[in-house]
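Have a look at this one.
All protein chains but one are shown in place.
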Amino acid sequence: MQVTFTAAVAGASGYAGGELLRLLLAHPQIEIGALTAHASAGQRLGAHQPHLLPLADRVLEPTGVEALAGHDVVFLALPHGASGEVTAALAAAGSDAIVLDCGADHRLTDAAAWEQFYGSPHAGAWPYGLPELIVDGARQRDTLRTAREIAVPGCNVTAVTLALQPGVAAGVVDPADVVAVLAVGYSGAGKSAKTHLLAAEALGSLAPYAVGGTHRHVPEVEQNLRAAGAAEVRLSFTPVLVPTSRGILATVTAPLAPGASAATVRAAWEDAYADEPFVHLLPEGTWPTTAMVTGANTAAVQVAVDERAGRVVALCAIDNLVKGTAGAAVQSMNLALGLPETTGLTTVGVAP
Amino acid sequence: MQVTFTAAVAGASGYAGGELLRLLLAHPQIEIGALTAHASAGQRLGAHQPHLLPLADRVLEPTGVEALAGHDVVFLALPHGASGEVTAALAAAGSDAIVLDCGADHRLTDAAAWEQFYGSPHAGAWPYGLPELIVDGARQRDTLRTAREIAVPGCNVTAVTLALQPGVAAGVVDPADVVAVLAVGYSGAGKSAKTHLLAAEALGSLAPYAVGGTHRHVPEVEQNLRAAGAAEVRLSFTPVLVPTSRGILATVTAPLAPGASAATVRAAWEDAYADEPFVHLLPEGTWPTTAMVTGANTAAVQVAVDERAGRVVALCAIDNLVKGTAGAAVQSMNLALGLPETTGLTTVGVAP
Amino acid sequence: MQVTFTAAVAGASGYAGGELLRLLLAHPQIEIGALTAHASAGQRLGAHQPHLLPLADRVLEPTGVEALAGHDVVFLALPHGASGEVTAALAAAGSDAIVLDCGADHRLTDAAAWEQFYGSPHAGAWPYGLPELIVDGARQRDTLRTAREIAVPGCNVTAVTLALQPGVAAGVVDPADVVAVLAVGYSGAGKSAKTHLLAAEALGSLAPYAVGGTHRHVPEVEQNLRAAGAAEVRLSFTPVLVPTSRGILATVTAPLAPGASAATVRAAWEDAYADEPFVHLLPEGTWPTTAMVTGANTAAVQVAVDERAGRVVALCAIDNLVKGTAGAAVQSMNLALGLPETTGLTTVGVAP
Partner (left out) sequence: MQVTFTAAVAGASGYAGGELLRLLLAHPQIEIGALTAHASAGQRLGAHQPHLLPLADRVLEPTGVEALAGHDVVFLALPHGASGEVTAALAAAGSDAIVLDCGADHRLTDAAAWEQFYGSPHAGAWPYGLPELIVDGARQRDTLRTAREIAVPGCNVTAVTLALQPGVAAGVVDPADVVAVLAVGYSGAGKSAKTHLLAAEALGSLAPYAVGGTHRHVPEVEQNLRAAGAAEVRLSFTPVLVPTSRGILATVTAPLAPGASAATVRAAWEDAYADEPFVHLLPEGTWPTTAMVTGANTAAVQVAVDERAGRVVALCAIDNLVKGTAGAAVQSMNLALGLPETTGLTTVGVAP
């Protein structure tokens, strides 16, 4: 006998919502319940997510407690700032659903950092949905097994964290001077129509943004690296939009710590990820690409030591919509439901 | 009356050769002479460069002194290692042509660095074809005015150098810990058919290579930054292939030097490029994209100070085939011929 | 209890082989056996198919009966002309495997057409692996249930056939003047390194090929439309390579038959595909895109009547590697093994 849980998705017309549904359709123990939207309420899902054929004729309901109550799991794929009201309403209605917020609202524990980077009052932190995060030598998955509210990480944050945390935890890199540059695809920017996100603008162009440490993912990476053991973190973070829909390729460098060597660096990464089902350390001398993880919940990682520069170079490729968002949410949900962590998730990419 | 010079292009069937011809067709004082190739000798140029309609019926001659002698200018767009023989044969034949080598053979002054990164004997250095390079407070263009042999810079090198050199020359950044990550298009990898360069592999993928300080452009950047005034240079350098044909977007960071500030940084970049016709410092708060320089000889540059990270972030966008290769060659040729430096070159990009 | 079958893949290093493995990994009743290659024999699969993480350490064996014998199913993803020898050797070795050939060798029943378009002796026809093909009012799946050797259709052929066959079978279009133009992605051209398939050539370019009726898929489409009921078929067929890795969008027009109307046309398509699990006729007024079928075994179809032009316009979007190749092979295998036709296959695309 197999237990089945019901799951609702709020924000089902967007990219994160669509990807959640794609993964949930493949999950053997989830029954998809209510699908909600804001402006698109009343429309067929097929008008927004034509690739989800089995759900094409489902009708979007207005986002609210009427639709969302009564499920075992509620995924929130809403604009930043919108999750608080929904969560409060669910609680008031007596819902005991596990709530997973794909937005940023509950990721940061530091209220001051929240207010500095988001410019709004802090809504408080929820358990952080990165099972592989090293926390004081243990892993975040232990916390997630008992969580009822989970903050799904930012996609860029996941890539940078998974790239570098083994070195931080093992003390073989110096986290006080981290430089991260990310080539990122356009689906990470969401489905709102903006001129600079048009195909005609994007094709043939490479376009940095949020340069100079202003990206909202900066304090979230810092928080993670501190969890992994960093006394002080300083992070230079630059994302560059490149013409692909999915994918993040993070190049993260940090100074080699005194006494560390190529061997101790390799060992740190191997030890950190030897037992991780979704983080794959590549054979030495091969580099991760986003093609190898498209559609999969895999983070492909590699590390090299540049003796000449005195820096460790760590690379991580993820699909921003899977391991970067929806896959991370499902993985965390599995933990919170007491299911095997890998249920319904794949490490097989869609390439070429 | 307008003087006209004749120019030959060796390696006319490749990407660099094609771009040289595209630019020379627009140059009012150049008459295109012999076009040579190796495997494709005897074929119509139109079979290899169908976009160069006015030259479609020109026939490729074998690369050698028979074809190349007798011109005022000879451009070499050959594989690394091939320029020595051609140059010697031209000299032996009494040619007094200005020779511009788009290959790497004569870029490095340090024989040991050459041998370490290229694994072959050093062929000696030629004057370096980056007119904007700061050399002991002056500019490299002064040297180029009397040069007869010119080494055209590597495309990635040009992007990194132009991004960062103002800060090095002004002493507002610390060149001992430079980190450069470049998103680069596929035309920079050349026209040889290799599996990892196939469209099916590239589309939808982000693919780093030469990670860990092994890229041959590393010592060339170091050489340039030392010319600009760095006592010690350490460079972490990672290129990432992204799905576009043309374009390099270099993100270059270095620690803010003690005593430097956002104001002194801004001033350094403004001073360095105020009079440069082909380096465009963008208005504050706007970021360079490769779309704005496609087809143009422009380097679009921006700089920001990340106080939180303690680093200066300098960005440079170029078209790797123009300012990165063929445009730089023509610009240097103009100087060597005594023509206005901007003759036949444009700062207007082809966008979107 | 669930029966499991073993499957070998010959040609596992190429695109079709890789996609077969991707699908077989998701198939609940297949155990993946030998993987073979020619030039890459002896290498790790991960060196060629890094996205297939669970198989990364499997070693490629030389293609031949030693490796391939002893399986329940053998997939051949070999260059045209190579399947005959392997099949004969398997038979000689007493293999009773179901053999599915993804190459062209056994698709055509007409030896003269084979020799005209392929220029080599005809190897004979195998049952044709398009379950949805209308054959004298029935479907090809009936034949496939007892087949032991199956010829997997060409990818372009599948798109054109599924687009138009309902109209041919119902007599509402005139198959004597069919025009098909296909926008096709680069993975359909295979993994061999050729200059015109380079990313630098493909990005930003739209490139027709095999213009004027010379494409080898022409006689195969004609064969299918005759099967569907056409007395005479004339087909103008033009493929255009466009910068995407996966996907075929076929635009197929034919004259509206005398007496036919928008209503009878709609009815023909609805009737033909009402019960097909993998052919999805879209709601009226919406158009298929390849994004909606990426990674899925779906053919998304639409039809419209252009009264002004007197033509029916039928559109079909498929993923050339799935419904166009590997998915069709698995679907046919399911039938031949007596499994439910949809086992292990999805209709959910990976988008955006």
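A, B and C label the chains in the order they appear, each numbered from 1.
Here, a residue touches a chain if its C-beta (ideal position, glycine included) is under 8 Å from a C-beta of that chain, and two chains touch if they have at least 3 such contacts.
As the structure is a prediction and not an experimental result, all values here were calculated from the model.
For the chain excluded from display, the touched partners among the shown chains of the whole complex are A, B, C. In the complete assembly, the contact with the undisplayed chain comes from C:T244, out of C:T244, C:N297, C:N334 or C:T347. When you scan C:R145, C:R234 or C:R266 for touch with the missing chain, the hit is C:R234. The set of subunit A residues touching the chain not shown comprises 15, 185-187, 189, 191, 193-195, 197-204, 243-245. Although one chain is not displayed, subunit B still touches it through residues 15, 18, 22, 25-26, 46, 49-54, 187, 203-204, 245-246, 280, 282-283, 286, 289, 291-296, 298, 300, 346-352. In the full complex, the hidden chain is touched by subunit C at residues 177, 179, 181, 183, 185, 200-201, 203-209, 211-213, 218, 234-238, 240, 242-249, 251, 253, 255, 287-291, 294, 302, 304-311, 313, 315, 317, 351-352.
Simple rule for what comes next: only the chains that are shown with their structure count from here on.
When the CA atoms of subunit A are superposed on subunit B, the rotation angle comes to 180 degrees, reported as a multiple of 5. Between subunit A and subunit B, the centres computed from C-alpha atoms are 38 Å apart.
Along subunit B, residues 185, 200-201, 203-204, 243-245 each make contact with two or more other chains.
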